[in-house]
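Removed: one protein chain of the complex. Kept in place: all other protein chains.
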Amino acid sequence: MYERMNLIRAFEEACVQLYMEKEIRGSLHPCVGQEATAVGACFAINPDDYMTCTYRGHGACIAKGIDVNAAMAEMLNRKTGISKGKGGSMHWTDPSIGLLGENAIVAGGVPIAAGAAFSAQLDGDGRVALTFFGDGAINQGAFHEALNLAQLWNLPLILLCENNLYAEMTPLAMSNPLKQIADRAKGYNMRSMVVDGNDVCAVYDTVKKAAKFARDGKGPTFIEAHTYRLLGHMIGDSETYRTKEEVAQWRQRDPIKRLAEHLIANEKLSQADLDAIHARVEAKIAGAVKFAKESPYPDPEEVHTDFWL
Amino acid sequence: MYERMNLIRAFEEACVQLYMEKEIRGSLHPCVGQEATAVGACFAINPDDYMTCTYRGHGACIAKGIDVNAAMAEMLNRKTGISKGKGGSMHWTDPSIGLLGENAIVAGGVPIAAGAAFSAQLDGDGRVALTFFGDGAINQGAFHEALNLAQLWNLPLILLCENNLYAEMTPLAMSNPLKQIADRAKGYNMRSMVVDGNDVCAVYDTVKKAAKFARDGKGPTFIEAHTYRLLGHMIGDSETYRTKEEVAQWRQRDPIKRLAEHLIANEKLSQADLDAIHARVEAKIAGAVKFAKESPYPDPEEVHTDFWL
Amino acid sequence: MRELTYTQALREALTEEMERDPNIILLGEDIGNYGGVFRVTEGLIHKFGDKRVKDTPISEAGFVGLSVGMAMTGKRPVAELMFMDFALVCADQIWNQAAKLRSMSGGRVQMPLMIRSQQGGGRGNGAQHSQSFETLFTHLPGFKVVLPATPADAKGLLKSALRDPNPVMFIEHKLLYNTKGDVPEGEHLVPLGKADVKRAGSDLTIVSYSRQLLFALEAAETLQKDHGISAEVVDLRCTVPMDIDTVIASLKKTHRLLITHESHAACGIGAEVAMRVMERAFDELDAPIMRVAGMDLPIHSAKSLEEQVLPQPPAIVAGALKLMKGG
Partner (left out) sequence: MRELTYTQALREALTEEMERDPNIILLGEDIGNYGGVFRVTEGLIHKFGDKRVKDTPISEAGFVGLSVGMAMTGKRPVAELMFMDFALVCADQIWNQAAKLRSMSGGRVQMPLMIRSQQGGGRGNGAQHSQSFETLFTHLPGFKVVLPATPADAKGLLKSALRDPNPVMFIEHKLLYNTKGDVPEGEHLVPLGKADVKRAGSDLTIVSYSRQLLFALEAAETLQKDHGISAEVVDLRCTVPMDIDTVIASLKKTHRLLITHESHAACGIGAEVAMRVMERAFDELDAPIMRVAGMDLPIHSAKSLEEQVLPQPPAIVAGALKLMKGG
């Protein structure tokens, strides 16, 4: 898990770099600081379980096992990209790892994941569906309709809300009237749990429970994971809505830092072991960037493909 | 209140008759059996308070004080109709009594009422907005977004759910997973109340409380009123989804019958007094039908009016 | 061949295809136990069970969204919108999700999803229950758009659509359900994207589809009887893919073209057909292409007004006469 979290961090930092170099078009929404939620959750379900996430879903996709070369190539809109350069940063999709897509519409992926959960229920194959969304997504109509249906039909669905305290630049208190987001589940008579989203083991255990609950035919679980994005909403965000102090405090709770300390303190790993991991990760990302940059852009004919069958 | 409830009943029964005679086009969704909710609620607020309701809102509109001649003329699509014959049964609208429209889209009127409540809050004129919707409407996205905003912005809004046990032909248990609909308010940290919707006095008291709460600047209230539509969802409904026994039981709880008994038992009214009321009501409806039938259809030129200003 | 109603023809197509393909799952409001307010799905829940015929809450964005997820995971969902007007409460799942996910994923996911609905006016239901949205589905790419006018086409097109690997918007008309016509038994497949000459003629070509096609045929009879004008009537049947070849083939005989549809005129199917014909067969036109379409106004409830907003057969006749004079 530690390696995967570092892989995500390194991937996102490389993207920020490439964005500055104007190698990446469109908008970039880094998930730096939220790696524990992504990795803890995805490691707690099976490779063939379904998943949807958001434009901030690079972490979740990498945690679920996406090929980082193809992912990086997609960031650079190359022919070798996971979506052949057609989707870009916000639409990574790879059914071979159960990934039914990031989504650029807030809450857009929630009913879609519920549909995958419904397929799993119909097929009786014991799969579950996991959907990531933010604290701002709970105020969208599609979210509401999906939660009502998921509970009503007892779907094997895990609803993971990454509460990072802001929806773009809007603080929590200005987007909903709840004491805690998990309370929203009460309106659907749905089971909910709250977890420290920067503690990868806690996230893992919580999602494991929810997955078992779902596989046992007991239905959906709503999970609120407290986390924080250490960078702006997107590159270019002036971050006038939060203080440097607040960001600094959360840096203290950096999930990677915390896991590193834990591993050294309790798992008998040495700094050398960690450095070896860091080296592997750096090499992997360097390789991904190289692969992406050396890949060609899509051929002009590609404009018409992958649309009508 | 007794007279107004009878007026609604007589109006709807006249409409059923006219529908059979093919005098009414489109669909007809009678509110027979739900008169207590409409009258109890509308009598508990002021004439200048705002209101929205649904295609089943004839009762609410009549309770709020709509001119029954103009309403009946609208049913017959006459030029003298409340909407000049352009809207028909599902779109009665009359701002002069605060009526911002019935609505043919389930839950469509809920955010609209919230907007009127927001205007009232901005104007600081002490008005409240009342919105009627059904048990099926609570599963629509627009309902969700409106409730979140109403609680978040502390709007002077009364959300009145007429729980008549069915959404068209779909029983409650197949449309939401709640033990009681009022629980949905928990997902917004919103105050809720449950009331016997066939007891006009109980409805009146409950809505009065909610209105005071709103006027005192304490925000919205969600009210679940238990009632029942004694006729089908619309004319033509085969009612295969419910038993004759169930309907018969609810006939026993007919709100008009109950109020009549109450008035005779506790308010010293005689059957003669009630008959006098019935006679007035019959005359009024007969007059409305006559007025409507004698009114002309809209002139052809009217097709272009009331659109662009 | 036996006569069936449009409704029966649709039900037969659904039944046959559901027997053929176990992945077909129907979702919608009151489609199961009640059999659908327009009776199309009557009895299907008893034949196929409540796992394949799902009654849903009033959550169009929810169950259309579920359908998108189902389509990506091996199912062939058929989501019913009771009225086409309700597409507007689930428009994001329709056009931002279902219509785009396959392309945005570079072809990694499949989207064999169908939305079925009925549309149109003529019943005085008012502006929120009388609209026609084929133009929206034609302008925003991603769905094939099918609008059968006859019971035979209803069956044949629905069966084909239920085997099509693309998202399909299958559009019925509320005033066609009770129409009757001969319908072939069993394997009757009408290909998507092929227009059909429903009436042969030589003086002008009238292009239409869905219920308006019946008005076009009625107008053609009047033109023949009262004016000795021979109109060829082409049923477009699908607006995506749009079969312009058949329209141009007809135009080459008649050199005059009238397009009529119930939906609003502005940026409508008529304008698109005209544009494509102009691009490819400008010199075949002896007169400007004539459009007889719905007014750009909400659809009023009163009959006297609704019948002005939605063009009736006499309006088509008048347009045709003008067209014959013109040029």
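Letters A, B and C name the chains as they come in the text, with residue numbers starting at 1 for each one.
Methods note: contacts are C-beta pairs under 8 Å (C-beta built on N, C-alpha and C of every residue); 3 or more make two chains touch, one makes a residue touch a chain.
What you see is a predicted model; the values in this text were computed from it and never measured.
Taking the complete complex into account, B:L100 is the one of B:L100, B:I158, B:V195 or B:L263 that touches the chain left out.
From the options C:T7, C:S67, C:S117 or C:T138, the residue with contact to the unseen chain in the full assembly is C:T138. Only one residue in the set A:I45, A:A60 or A:A104 touches the chain that does not appear here, and it is A:A104. Within the set B:C61, B:L76, B:A114 or B:L231, the residue that contacts the chain not displayed is B:A114.
In the full complex, chain B makes contact with the omitted chain through residues 50, 52, 81-87, 91, 93-95, 100-101, 103, 105, 108, 110-120, 122-123, 129, 141-142, 145-146, 148-149, 152, 305-309. Against the chain not displayed here, chain A makes contact via residues 25-27, 77-78, 83, 85-91, 103-108, 136-137, 139-142, 167-170, 174-176, 240-241, 297-298, 300, 302-304, 307. In the full complex, chain C makes contact with the omitted chain through residues 85-89, 91-92, 94-96, 99-100, 103-104, 126-128, 131, 135-136, 138-142, 240, 242, 264, 266-272, 274-275, 278-279, 282, 287-291, 296-298, 300, 327.
We take it that only the chains that are shown with their structure count from here on.
If you draw each protein chain as a dot and join the dots that touch, every dot ends up joined to every other dot. Averaged C-alpha coordinates give centres for chain A and chain B that are 45 Å from one another.
Per-chain Cα centroids separate chain B from chain C by 35 Å.
Between chain A and chain C the centroid-to-centroid distance comes to 40 Å (mean Cα coordinates, whole Å). Each of the following residues of chain C touches two or more other chains: 57, 59, 61-62, 89.
Across the assembly, chain B contributes residues 139-142, 174-176 that each touch 2 or more other chains.
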